[in-house]
Structure formats: C-alpha cells, structure tokens
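One protein chain is absent from this view; the other protein chains keep their places.
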Amino acid sequence: MTGSKVQELVIISGKGGTGKTSLTASFAVLADFPVLADCDVDAADLHLILAPTIRERHDFRSGNEAIIRPAECIMCGKCFDLCRFDAVMPGGEGEAYTIDPVACEGCGVCVRFCPAGAIDFPEALCGEWMISETRCGPMVHARLGVAAENSGKLVSTVRSEARRLAEENQHGLVIVDGPPGIGCPVIASLTGTSQALVVTEPTVSGEHDLERVLKLTRHFGIPTAICVNKWDLNPAMTERIESLALRSGASIAGRIRYDNAVTSAQMLGKAVVETEAPSAADIRLVWTSLGLQKEEKEKS
Amino acid sequence: MKVAFTTSGKTLDAPMDPRFGRAAGYIIYDMDNETFETVDNQQVLNSAHGAGIQAAEAIVRLGANCVVTGNCGPNAHRALSSAGIQIYKTQAETVAEALEAFRAGALTPLNSANVEGHWS
Partner (left out) sequence: MIIAVASGKGGTGKTTVSVNLARTVGRGIQLLDCDVEEPNAHLFLRGSESGSDIISIPIPEVDESLCDACGECGRFCRYHAIVSFGTSPLVFPEMCHSCGGCALVCPRGAIHETGRRIGVVETRESDGVTLVQGRLDIGVAMAPPLIRAVKARMKNNGTTVILDAPPGTSCPVIATLRGSDFVLLVTEPTPFGLHDLQLAVDMVRELAIPFGVVVNRMGVGDDRVHQFCRVQEIPILLELPDDRRIAEAYSRGELVVDALPEYSSHFATLLWNIKEFRNAGGNAP
C-alpha cells in the first residue's frame, strides 16, 4: 500500500496572539524544502513574511445561500416563522421580505416551504484559495470572504491541497499555521495529524487556554508539544504552564524569550531566524527539539 | 457480488489508495462477471465536508456489497455498516493483489473505524 511518508506539523495556540505565525515563518526557513499551509483563513498573516508569488487561484464555493425574488414574494411570513437563524427580515409596509446573507446558513428550509416558490438557492462563493511559491517552498493559503461561513471547510481544503502537493512533488514535511481557538477551524487543522505544537505565553490567559487546547489534542489522540513564548515575562508562570503540559501528556519543545527584535523582523518582512535577533537561537533549539526531518538529514 | 477497491488509478495494476473517504477513486469489481468499472471520487474530494459519509453514499448507490481499503474513519464506517456493507482492511500495493487476497479469503474485516475522522 503506497502509504504517505509526508510528515505534518500543525502549530496552534488556543489563545490568539502568542506567536504562531512568527514561529511558522522561522520553521519554514529552517526546514528542508517544506510545503507551507496557512490555515488561519480568517486572519491569514504568514504571507506578510513569506511574500508568496501566487501561481493558482481557485474559487471556494461551499454551501448555498437563500435569496428571495422580491417580485414574487407574497409576504406571507412563512420563511420568517421557519428560519432558525434570524436571517429573514420582513420588509416595510407592502414590501418583500429579504434574507440577510451574513446570517443565512444555507439550510434550505425557507426555499422548500415558500408557498410561492420565490426563493433561489445558488451555491455560495465564500472565498478563494491559492497555491503560491515562496523562498522556503510552495505555500497553500486562502482568503475567506467577508463574514463568510464554512471556515472549517476552507481549512480542510488548504490542508488537503498542501498534502497533495507534498505527495506529488516529494516534499517530506507540511507545516501548518493553525487558527486560534478550539472550534471547527482548529479541529479541521488538527484531525489526523502526526504532530501538534502549541505556542503559548506565560500568562493566566495562556495557562487557561492551554488547558483547553490540550484537552482537544488529547481528545483526538494527537502527539503534542508545547513551547512558551516570551517566557521571561513571568518565569513562575512559565514553570506552572510546563508542569501543566507534562501532566497532560504533552512534551516541552523549549522556551522562547521576550524579544523586541521579533517585531523588527516582522516590519522587515523577515523570519526571526533570518535576523540576528537574540530569540533566533531559542527558536532553533525548539525546531531541533521537535526532531522532524531527521531521516532526510541523515540521508543527505 | 460487487467489491469496491479504493484506488488512485483506473486499471487492476493501479495502486491501492489507503484512504476511504478521500480516495481518488474506486474500482468496483463484479465478482460474478469478472468485469469492473472505475469511478472517480472528485466530487466528494471537492466538497471538503462530510467526505466519509458522502463516499459511503456513493458506494451504496453503485451497488457494492463490500469495500476493501486501508483506513476507514468513524463516520464512513458507521454509514457503511448501517447500509450492510462489509469493510475489509488490506495493505496490498495494487488492486490486483488486494483482489487476489479477497478471493483467497485472506483479508481482515474492519469491525470499527481504524483512524480518526478528518472532520471534513
């Protein structure tokens, strides 16, 4: 059976703003010819460091949206009564009802039960995904439409396209920049992966959110490592967090110090490891500790 | 009796695809007539949602009685089982090898999902 030998590293955080994307960019530089996947589809930032040249664009269509044809609306209000998502808005006196596309979840109930058959149900264009080239390797990324639904589905698409590219072109590793939180986009980034890395920070919020995200990775049985970013902001909290991680069955990949040079690198459009920033040494240690692509390195 | 093999190709020499829900396609082998048809799974792959369930629906529509694959996630397994379709696990490299193993009764039945779903 031609099983896949492609490794995958998914970088998540629970709490937002801990430094996932900065770290992903540095790992992209340190890795040996990886495929990058930016799965933080509603606030994608990896491209600001990796400067991709877009080679392919694809529409992302998912689900449907209901649209009332005003001339045929008989203003009976049946759609309003049935809609569970508060998406139907009555018109003014003698005016047709309308559907708020932001609230509509594309369930089709109003379409089915409109007595006048006055509701169209086209497929929804929710955004687009792109395949690009960067100085580190190919990158799959996406843009979700404003206020669009189905971010989890777009994440799945980005991830599976990255895997396909890796298999077709013999890349050994896919690095995924994941979204914050624990909901559907994160679940779509994580399921079936071989290694997760949680980037956290030494704060009560970081600790609280780490506990929840570790429960999630345990729920899916995913081997998980953590690293505390800006660790010297609160060394006592760093130790508490590392103990929490170990008790949860996660491993410690390292610590990264608080470093103003991280923002300077970002402003220059460089990954931290492409500069002389003091924290670059910490990042290299974390990468080494993850032990990915060891086999490839031994071969070459 | 019809047996569905998950594959990325169109002939019996084609490699087996280890995934069920996200397989590139299927070869449906008719054991009584010794003929087969190839089916593309592109629509399921494009949908990026509920792939396991949709793939199971496709297999049912095609009239297959068994599925031979490498990995099957929980949603697909539940759906196939409810439709009375037996799932077998194989590590054979090609469809032809898997078919021989199936004929010889050498394949292990998969009585529950053996991989996590992808929530897609």
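For clarity, chains are labelled A and B in written order, and residue numbers in each chain start from 1.
To be clear about the criterion, a contact is a pair of C-beta atoms (placed from the backbone, for glycine too) under 8 Å apart; a residue touches a chain by one contact, two chains touch by 3 or more.
Because the structure is a prediction, the values reported are computed rather than measured.
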Sole residue of A:Asn169, A:Ser243 or A:Asn260 that reaches the chain not shown, by the stated touch rule: A:Asn260
Among A:Ala118, A:Val158, A:Val174 or A:Leu216, contact with the omitted chain is made only by A:Leu216
Give the residue, chosen from A:Ile54, A:Cys76, A:Val102 or A:Ala281, that touches the chain omitted from the document. A:Val102
Touching the missing chain, which residues of subunit B? 49-50, 53-54, 56-57, 60, 75, 78-79, 82-84, 119
Residues on subunit A facing the left-out chain by the touch rule are 13-18, 21, 41-43, 45, 48, 63-64, 82, 84-85, 102-103, 105-109, 112-113, 144, 146-149, 151-152, 179-187, 201-206, 208-209, 212, 215-216, 219, 233-234, 237, 260, 263, 266-267, 269
